[in-house]
Every structure is written in C-alpha cells, then in structure tokens.
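Here the complex is missing a single protein chain, while all its other protein chains stay put.
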Amino acid sequence: MKGKRRPDGSFLIAGRTFDSRLIVGTGKYHSNREMTQAIRASGAEVVTVAVRRVDLDRSREEGILHYLDPREFFLLPNTAGCYTVADALRYARLGRAAGLSDWVKLEVIGDEHTLLPDTTATLEAAALLVAEGFKVMAYTNDDLVTALRLEDAGCVAVMPLASPIGSGLGVVNPYYIREIKRRLCVPVIVDAGVGTASDACITMEQGVDGVLMNTAIAAATDPVGMATAMKHAVRAGRAAYLAGRMRPREIAVPSSPVAGMLDGNTD
Amino acid sequence: MKGKRRPDGSFLIAGRTFDSRLIVGTGKYHSNREMTQAIRASGAEVVTVAVRRVDLDRSREEGILHYLDPREFFLLPNTAGCYTVADALRYARLGRAAGLSDWVKLEVIGDEHTLLPDTTATLEAAALLVAEGFKVMAYTNDDLVTALRLEDAGCVAVMPLASPIGSGLGVVNPYYIREIKRRLCVPVIVDAGVGTASDACITMEQGVDGVLMNTAIAAATDPVGMATAMKHAVRAGRAAYLAGRMRPREIAVPSSPVAGMLDGNTD
Amino acid sequence: MKGKRRPDGSFLIAGRTFDSRLIVGTGKYHSNREMTQAIRASGAEVVTVAVRRVDLDRSREEGILHYLDPREFFLLPNTAGCYTVADALRYARLGRAAGLSDWVKLEVIGDEHTLLPDTTATLEAAALLVAEGFKVMAYTNDDLVTALRLEDAGCVAVMPLASPIGSGLGVVNPYYIREIKRRLCVPVIVDAGVGTASDACITMEQGVDGVLMNTAIAAATDPVGMATAMKHAVRAGRAAYLAGRMRPREIAVPSSPVAGMLDGNTD
Amino acid sequence: MKGKRRPDGSFLIAGRTFDSRLIVGTGKYHSNREMTQAIRASGAEVVTVAVRRVDLDRSREEGILHYLDPREFFLLPNTAGCYTVADALRYARLGRAAGLSDWVKLEVIGDEHTLLPDTTATLEAAALLVAEGFKVMAYTNDDLVTALRLEDAGCVAVMPLASPIGSGLGVVNPYYIREIKRRLCVPVIVDAGVGTASDACITMEQGVDGVLMNTAIAAATDPVGMATAMKHAVRAGRAAYLAGRMRPREIAVPSSPVAGMLDGNTD
Amino acid sequence: MTTEGDSATLSIVVNGKPRLVGAGLSVAGLLRTLKVNPGMVVVERNREILARDALETTPVKEGDRIEVVHFVGGG
Amino acid sequence: MTTEGDSATLSIVVNGKPRLVGAGLSVAGLLRTLKVNPGMVVVERNREILARDALETTPVKEGDRIEVVHFVGGG
Amino acid sequence: MTTEGDSATLSIVVNGKPRLVGAGLSVAGLLRTLKVNPGMVVVERNREILARDALETTPVKEGDRIEVVHFVGGG
Partner (left out) sequence: MTTEGDSATLSIVVNGKPRLVGAGLSVAGLLRTLKVNPGMVVVERNREILARDALETTPVKEGDRIEVVHFVGGG
C-alpha cells in the first residue's frame, strides 16, 4: 500500500501529515522580510534552511530563526554545499543538534558547475544517516536506479531534480520523474529546476507527491507574487493529476453539438 | 492605453468588468448536473452556449437555461458549426434575440476536420456584426495579421486558438500567442486547445487576458476536479506572468550560501 | 492521384522535375563568392532571387546573374518586400520580364515585424497571377484553410512557414505542417524558419515535398559547411519519412536477445 | 588537448581512427540479409554484437560472423543483459576470447523495465575491466558525475543514453548530453534512444563524437531506407555542429534586401 | 368538404419536419401546441426572427418554415 | 530660344532620383548612359514594363518615371 | 560392470542442458559431436574460458558445466 494519498488532500512523510505539497527554500532573498512574506504567500509548511557559521564580526548577527518561527513552519536543515559523505554527516548532525527535529534534506554534490549529486556518496551518506536515526529526504538526479536504492537505504522521501539547481529549466525529463514516482513507495518530491508556475504545475501533473523550490520564487521580479503563483500552480497540477486529463489527439472535435443545426444553411 | 489590467486583478471586455480570467464552454458533459458543478468549481463568470433547434420530439425538452441562471453567469452565445458568413450572422442574431445581451462569440469554420477558422469569412462576418451593434469576440487561428484585422474590424476581444478545438495539444506556438498579445489593444483570450492544467497555466504566462476551454474540463475523468485545477492554473499563470519569472539558464546556481562553510571539510 | 513522388526520388512542381528537395535563397551572404560556394555545396537546383533597383551610383553594379548561371540553377524570382496585391503583381511581372521563366515565389507580407503573410492579399494576388499565366509558389502561414484556398486558386506549390522568416526557430507547429501536406495535392514546400540541420530534417520527416531556406545557411558561422549539412539533413529527413520510423514508446526494449544467457548468473 | 577531431573528419577512440560517427547494433532484424544490407547502407564501421549461447538444438546454428566479416566491420562485443559486475566481467571476457579485439561495450543494467544502467556497478566493472587491459566503452545514463568517474576509471569512450534503450524518444535532455561532452576528454558516443533521423541529427548537433543505435533502424518499416537516412542524419548533425548555427531569435529578419524597392509602392 | 378541409389545415415545416396544423393558429399558439415555453426559445419564421411580443399576433401561414431554437451546451 | 533649350533637356526620374537627360534619347540610350547592360535588367517606364526589343525604339519623354531593376540576392 | 559403465559415460551440462557423453572425449571432440565449428565459438568450462588451442587437449570430465557461446545480433 502506497498510503501517501489521504482523503483530505494531505500527505504523509515519515508518518507526519502535511497539507501543502509545496516546500520552499529560504535562500537568495533580498531581505528577510521579503522572505517571510513570500513563504507565507506560498502556503508552504516545510521550509529548508542551511547550516552555516555565525558571522562573529557583525554586531547583531541574526540567524533565520529570528524570522521563521519553528512553531509556524517545519524547518528542514539541508547539507547544501557538501561534497563528501563525511561533510554531509557533519552538517546533518549540526542541523539536528539545533533541536528542532531529526529530519535532514541530504545533498552530496558531485560537481560544482552543475551541482549535480554524487549519487554514490549520497547513497552511502543516506544509509549512515538512517542508521543514526535521521529522517532522510535525499536530493538526487532523475535516475530511477539510484532512486530505488535510496528508498532501499531507508530514505523517507526521494527528491529527484527537475533540472539543475537554480537553472529554472523546468522538468526536462518528465518520463523519468513519472517512472520514479511509479516505482517508489516513499513520497517523491521533485527538488530543483522549477522556473515558473507552469513548471510546478507540470511537475505535479506527473503524479509526484510534492515539489521543492527556492530560486524560482526568490529570483522572480516580485517574489511574493510568484509565491502566490506557485501555491496555485501546485494545487492546479495536483488536482489535474487526480482528475485525469483528457487524451490529447491530433484531430479536432467540436465542443458544440453537430446536431440541431438549422435548415437552409448556406452551401 | 491598453487599460485592461486593473488594480484588483479584474479585467475589462467592452467596458464590462470580469474577475475570473477563465471562460468555459458548456458542451460535452455527461449530465447537466455535472456541468453546473464543474462550472461552479471553475469559478468562471462567462460561459459559452450554442444555439440549436429545440428537440420537439422529446416530451420535456430543456434548454441550458434550466441549469444555468443568467443572473449567475454571463452567457455568451457562439456561432459554432457555421461555415459561412451568412450562417454566422443568422446564429448570432438568433442568440441575441434570446434577450440576454448583444455579445457573441463568433466562429466561422473553414475546415471540418481541423475546425480551423475561415479567417477571410470571420473578418467579413465580424465587420457586419459590429455594424449591427454586436459585441464580437472572434475565434481565430494564431495568425497575428488576422488578429490585427479583427481588432481593426471592431471586435471587443480576439480569441486565437492554442491548438485545434478539442485536441488538448496545449499551446503549440507560444511565440505567436505572445506576439498577438503584444500587438493588440483589445483583450486577447486564448480559445481552444488546452488539455490540462499546465496548458492553461502556460497560456496565461504568455500574458494574455484570459483563456476559454470546454473539452479539457468536460472530457476529464473527473470534470469537477479538473475545473478546480483550471481555476488554480489560470490564477497561477496570471500571477506568474505579473510576478516576472527568473531567467532560465543552463548553469546551476546554489540556493544556499557558499560562504560560511566550516573549516576542515574533507578533501 | 498525388503523383509527386517518383521512383527515382525526384519530384515534380508544375510538371518540371527536380532532384533536390532543398531550395535555397541567395540573400544575406557576405560575398557573392561565398554564396555560390554555399549554394553549390547545398546541392540545390532551385534558388530564389529578389527584384530590386540597379544601384546606378555604383560604378560596376553587378546583378546576381553574374554569379549564378541560369543554366546551372533554376532562378525563382520572389516578391519579397511587397505588402499589397498591386505591388506583388508589379514585382512578379518584372521578375518574369527578365525572361527566365514564368515562375514566381509569391510573398505578400502583412506585418513588418513578423513578416507574416497577409493571407487575404496573398490569395487575391495568387488568383490574379495564375490568371496571367504565372506558375505561383505561394509563401503562406501554417493555416490549413488558407493553404487549401491557395491550392484552389491554382498555385503550383504551397509554401507554409515553419516559423517566421529569419528566426531560426524551426518547425514550431509540426501538426499543422503535416496536416497541410496530408490535405493538399500540389507540392508543399516549407518556407522559412529553419535554423539548423535538425530543423530541416524534422521538416522533411513531416512528409512535405521540400524545404526552402536562406538565413540558416547564410548566417551560419561557416555557410558552406552549413549548406553541406542541409543537403544531408534534407536527404536524411526524406529517407526517414519514406522508411517509416519506429513507434516511440515509454518502455525500454532490449536490443540484444534475452534468450541465450548463460547459467549461473550472479544473483 | 581533446585531440579527437582531425582535419579529415575522422575521429579516434583509443588511438584507432574511425571515419563514420555512426555505430550500429545488429539485433532485432527480421533476417541476417536485411541486417547486413542495412548496416552497409548505414556506412557504419563499428557494429555491436552480443555474446549468447550457441543453440545446439538447431541443425545448422549460425553465429553472426557468418554474415558480418570482421575484416569489413569492427565488431564490438557488448555485455547486454548483465545485471551485476561479475556477469559483466564474464561476458566481457567471453567476448574477448573470440579473438577479435580487447574492446568491449560495457553495460550493467540496474532495472529491467527501463534498462537503465546500474551506475555504481558500471563504475566498478569498468575499473576492473580496464585493469584487465580491456578498452572499455561504457553505456551509462545522462549523469555528468557518473560520466566523469567513468572517464577517470579509464574508459576509452563514455556512452550516455539519449533516452531508454529501444524507446525511440530521442534526446530528452540535450543539456546534459552537451554538458557531458563539454567536460570529458574521451570521446562521447550517445547510445540508445534515437528513434528517427532527426534524433540522430539533434544528437550530433550537441557536439558529441558519435551515436550508437539499433532499434531505430531495425524496427523501421524499411530498415535499409532508415539506415541510409541515419547515415545522412549523422553527417548533417556533425556538419551543422562544426558550421556553427545561426542564433535563433523571436523577431523576423528579411532574407531579401529592404533597400532598392521601387517608387510608388501602394500605400 | 375537401375545400373546407384544405382551408382548415396548413402544411408547414417546423425545425425541418413537415407538420399539419390547424388554420388560424398564431405562432404563440403553435408553440403551445408543441409544449414549448415561448420565454425560453427564439423563433425564426421564413428566415425572419420574431420578437417575443409578436408571437401572439403573428399568424402561421401555409408553407411557413419555422425554426424554434434555444441555448444548448456548447464551447 | 527657351523652347529649344527646353526641347534639348528632359527632366525624368530614374530609380527614384531626378535626372536631366538630352532630348531624343531612347531608353536603350539612357541605359548606355547609365552604363547598364540592357540584357541584365528589366525596365519599367511609367509603370509599364518595356520588352527588351522595344528599348531601342522607345523614346525617353519629359517627366518619365523609369525603373531599372535586376535580380539580387533574396530569400 | 557398473564401474566400467560409469567410466564409459560422463554426465555433464552443456549450455544449461544435461548430456551424457562418452568418456575420454576432449572438449574439441565434444564440439565435433555437437556439430559446432570451434573457430566460431568460445568455450567456458566450469567458469574458466578455454583458449582455442587448449580445446583438443582439455578432457571432458564428469560433472563439467560447459558453455558454448558465440556472437549474435545485439545492440
């Protein structure tokens, strides 16, 4: 039993219920104020955060917790910027030590130009983190075999990319995303690559459980407006997936009845 | 001044304000009950209807007015099924004689397999109907030159197709749709071809004023669910257009800061 | 009988046999030398030329006939730059008066930004030129209804665009091109929009009789190299069309036999 | 120095020069006669073969060497059908023991529905085979990080798929293919997924060194015709890549001069 | 008698089908015969649209071609 | 006399530019003056195309609007 | 005697199927029995590939698992 769809539209990750299928990042905003406005507009419940050094030279360094109340949002620490298993474990543990949860968005990058994952290292890190009791949501490429292995490793969600992080190219390979969703039992959350609302809508139409994005909102001209767009786009795509789209066909079919036309139509 | 965008998100056609940018057809539903539910779910204010003979052999023939209250919806009669200027005028006049309004969705079909318009006849019919005082919303192909001529002829809205009626192929040529919107002053409503929510979203992202659909909703497995999807998709696409999407690029850009990483990362 | 395909791969326009399905323009080259080299490399038999004033201020004005021998190439005068029926007739007649043939590539432009045709004027000009004995090859948009009318008007070939002149966007709407080819009896030559070799190949795979291009070759970094590419691409696309491609499918199918594997494969 | 392009258009793999950039498989043909005709028509020099048991129950079992002369073609044994490192090594060694060469096309499949590679196992097998002196050409997915590791492991060519084996979906993700080519020094041969000539042309336009296909030819209605199409398509794509295509743009640009128009054009 | 019979019956076409109706009927009367609510339809008589308030006063005549239309589902 | 002066010079427009040419010139003569090879061009005079064999016999007249065109590169 | 019978017949598996062959057979002899041209195949015996020039000198033994493979069409 796949058990992720529930009557009221909510879905489960690792036994926890979420109502919004949109997960958003918190990076790259012009200001924390804009960030919180955009995130509220998006309707997201889960928001990702990075673990970084406190800047001790700034008089009043403020972490993101000053702007995002953990009672309002479920904060999901990531291991962004890590290129090895060891680093990913270190950042994951630091994130967990903040005391919010034992969840982590695992990223182990394999190439700095494309930010594509090192899937071998990701698999290894996932297994180790699962053994340490983490709830691992693993960023990965769109390769089905790796996705299946991540599920086997005990990840609570698998997060294939739509296209490279920050690229905004959208779902380049919907076949692979669809196949990953078809074959996995844990939730599939598409992570990275969405550029605009229709990308989010297309993503959800593939049947996946959710979508994670950051740049598409933060780098829009009007981030709050785009966050609203994304909220609707994710709902639209999910609803369309559930409603079952018409078959496309190359032949036209009239919408109005052909019967009941009047006599004496001009020849 | 183009004057169609208003602060509150509503838009104007022929001086009349509409809040929903989704216009829906009423054909092809399994039942009138399903139709009214779907239309309500879509949030549409304008709904199109066809003019056809009363079936005198059925004991209790009921027209669509039994199911759609003209005080709730703005009913827009079409000339679907007409292949000549004379027929289009005849159906337009019959539609107006019903007494609801002097608006008409003009269609003059040029080919029965593709249901593509006869643009020459459409232009001629549009000019004649405008002269008779009609508010003409003209279905046309995605040709800019024809669209400009329809505007010159006095149409209150120009309605290029996304792809053939009932095909569900989506926006095959977004360049043309975008160019038509850029060049016309009257509202541009994309009419026909939408197949699923992302198609509606992509359509609206081109900047057009609205979108008209029928089959995508009526022929979905769950028309009411798809109508909801379309409501969100149109809002999403409009909001994304206004918010200004990020530039897509083939290079990845991290969402998390590259600064602030810890010392001693594994080499 | 469609009668355009012949056993040896050649095809007929207005009773004249051509071996190459690639027609090229002669504009926009850096030099006449480069132009002739590129055209020879392309293998084209038909080349289009424009009618323009002799520049009387230049001491040794040389028309294109100094570089292209009409015995080597079939020169097809166009009416490029004409926006009215009257102008198109004027340029067509001037082209014919040069004494090479009574063929004309008819263009009546409707919009200077997109160079899209004025289909109403094109139809009118086509009918008048046919009545004057011209062999009219008509540039048009990708609208089936207009294409059918141009055939009815007596054009010897109909030339829908793949995308706007000089855009290099390729075949934006293959459905329409395919449908035009399916429905017309006269040869269909796709004219304008090809940007690189694969565009030409895709064009020919739709089943059309030929393709006309200019900018894709002339504006390549190496026009002669691109002309060679186009020669192969047109052959490739035509051959693939005739050979009947495999059905695409979302399921993988092995190329090597599944039978005959050895015993004791590792579990 | 990448050193794979040579003045005469030929290219090198592991120090061996090839003139044709098209590599073809030998599976799925209706008859051996059709196979040899198609392969000759394709102009391929390298052809892949599988290692399978001799069928001892057939009176006159004939291997493929009865039909393909190793002096005419360079036969490249594959490890198709292998799901583990051990099996891949076994088949590779059997193929080499035939005495033709020490080259192998390495495939380690990770999923039988999609035939996608097990990249972890492929990397391991590649390293072991390289250590045994094999020239390894490795089938892989379109993941850059894996491709870089395969190069590091000593593969003489890396062969990312365009789309799943036998699917005919073409190059689903040209970005990844292009990026792999940009970043690797060894030849990149796209393997699997081509469906028709334009797919081969698009593949080569990404700048890769070659393309390998089987089903697209063998499953065409006319395999010999399709083989010819592919020969031209590969040349076309390569030539277009080298010639440098024009920039696509959404604005039309006339091919014929705008200067030199006559006076008194109709207004 | 036949003449009387003739004068008492009109042959018309309604929505494409021939019908015989009694003489002296108005269009509104015809609609009532057909069980059609005049407020929900539009009537065309010999290619002329009849205003709704003219339905009672417009007689049905021999050979009339009458179309009774309404709105149906359409796109 | 002015009439002689007038008759000796004609004011015409060739390819959009005013020119003064001597009276009595044929169109072919005009082309020679312009160093244009008649075999490579088409000439339109006051919106009428001149056949090539009429160029020698067609006189240039006061006010003529002459277009001399040829084929150039085009798509 | 049973020992003689045993020694005269070996039970082996060739290409996955059990076979009884006469004792004293070389692998090359086995291939001849199977009507297989040794020059066109590769032979694996108990997971070890046999060099072609070892085929004549390698005896078939009881319980041998022999694979006889060749190239077939593949992608």
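As written, the chains take the letters A, B, C, D, E, F and G, and residue 1 is the first residue of each chain.
Convention: a contact is a pair of C-beta atoms (placed from the backbone, for glycine too) under 8 Å apart; a residue touches a chain by one contact, two chains touch by 3 or more.
Being a predicted model, the structure only gives us computed values, none of them experimental.
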{"item": "Candidates A:12, A:98 or A:253 - the one touching the absent chain", "value": "A:98"}
{"item": "Touch with the omitted chain, as defined above, among A:165, A:197 or A:242", "value": "A:165"}
{"item": "For chain B, the residues touching the chain missing from this view", "value": "254-257, 260, 262-264"}
{"item": "Contacts of chain A with the absent chain, listed as residue ranges", "value": "25-29, 32, 35, 48-54, 56, 59, 61, 63-66, 75, 77-78, 80, 90, 93-95, 97-99, 165-166, 192, 212-215"}
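As a working rule, only the chains that are shown with their structure count from here on.
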{"item": "Reference chain E; chain at largest CA-centroid distance", "value": "G"}
{"item": "Which of D-G and D-F has more C-beta contact pairs", "value": "D-G"}
{"item": "Repeat of the C-F interface, chosen from D-G, C-G or D-F (over half of contact pairs identical by residue number)", "value": "D-G"}
{"item": "Separation of mean Cα positions, chain C and chain B [Å, integer]", "value": "34"}
{"item": "Rounded Å distance between chain A and chain C, as computed from the means of their C-alpha atoms", "value": "45"}
{"item": "Rounded Å distance between chain D and chain E, as computed from the means of their C-alpha atoms", "value": "75"}
{"item": "Where chain E touches two or more other chains, by residue", "value": "16, 44, 47, 67, 69, 72-75"}
{"item": "Shared-contact residues (touching 2 or more other chains) in chain B", "value": "25, 27-28, 50, 52-53, 78, 80, 90, 113-114, 116, 164-166, 169, 175, 179, 192, 214-215, 250"}
